[in-house]
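A single protein chain has been omitted from the complex, and every remaining protein chain is retained in its original position.
Showing chain A:
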Amino acid sequence: MSAAPMLEVRGVSAGYGTFRALFDVSLEVRAGEAVAVIGPNGAGKTTLLRVISKIIAPTAGDVVMEGTPLGPVPAHRVVELGIAHVPEHRRLFPRLTVEENLRMGAFHPAARAKFRERLDFVYELFPRMKERRNQAAGTMSGGEQQMCAIGRALMSGPKLLLMDEPSAGLAPVIVQQVFNLVKRIRAEGYTVLIVEQNIQQVLQVVDRAYLLEVGTIKQSGSSAELLASPEIRRAYLGL
């Protein structure tokens, strides 16, 4: 096999209070890959990304980023290791302008020095954001907010982008645009771990995927394998 994976999730269990949402979940993402975690509502996808970002602590297991165990790393330092999170429902800072949101993305000291350069990059990638730069982020449409959220994540200069259901709550036309965005992010050389319920479409843009059901990994394989899998076709694709 090639070099060690960029991100390793090793036997992670996690939950909320006494409720367990993840049971012994393991997965890995290699540099340059795009990987999806697919599964129905309530499967634990968001919880998994929260564990990776240290927003919640796992009850067992650990996450390793490029050889660094995240166990002792506080939430606000995860970004320094090259992990950027595009959270569920986007979670922009709605009263801040688009540009202020992007500025927040480059908050940590190493990123601040490269603010200008990265801002130009994000504006080039999303010219719409440049047009809207002085608008309060909360007043934009859902698709624009998603762009802004992705832009904010890119401002930190990440190696790995975690995306939580970027297509959720968007109109079908916009959903297609969002997946095109994901493709472009990939083409820019970012490694992506994306969580989705929109299985048909996400499998078009990633290399591999894991199927998560009630907190457990049930299947994994290349996008083509999963698209061909009888269980997935029956349960999720309605074929």
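Convention: contacts are C-beta pairs under 8 Å (C-beta built on N, C-alpha and C of every residue); 3 or more make two chains touch, one makes a residue touch a chain; residues count from 1.
Note that contacts and distances are computed from a predicted model.
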item	value
Name per UniProt, for the chain absent here [options: "Branched-chain amino acid transport system permease protein", "Xanthine dehydrogenase subunit D", "PqqA peptide cyclase" or "Sarcosine oxidase, gamma subunit family"]	"Branched-chain amino acid transport system permease protein"
Sole contact to the chain not displayed, among A:64, A:136 or A:227	A:136
Identified contact with the non-displayed chain, of A:44, A:58 or A:105	A:105
For chain A, residues in touch with the removed chain	50, 53, 55, 74-80, 84-85, 87, 89, 91-97, 100, 103-105, 107-108, 111-112, 135-136, 138-142, 145, 152, 156, 169
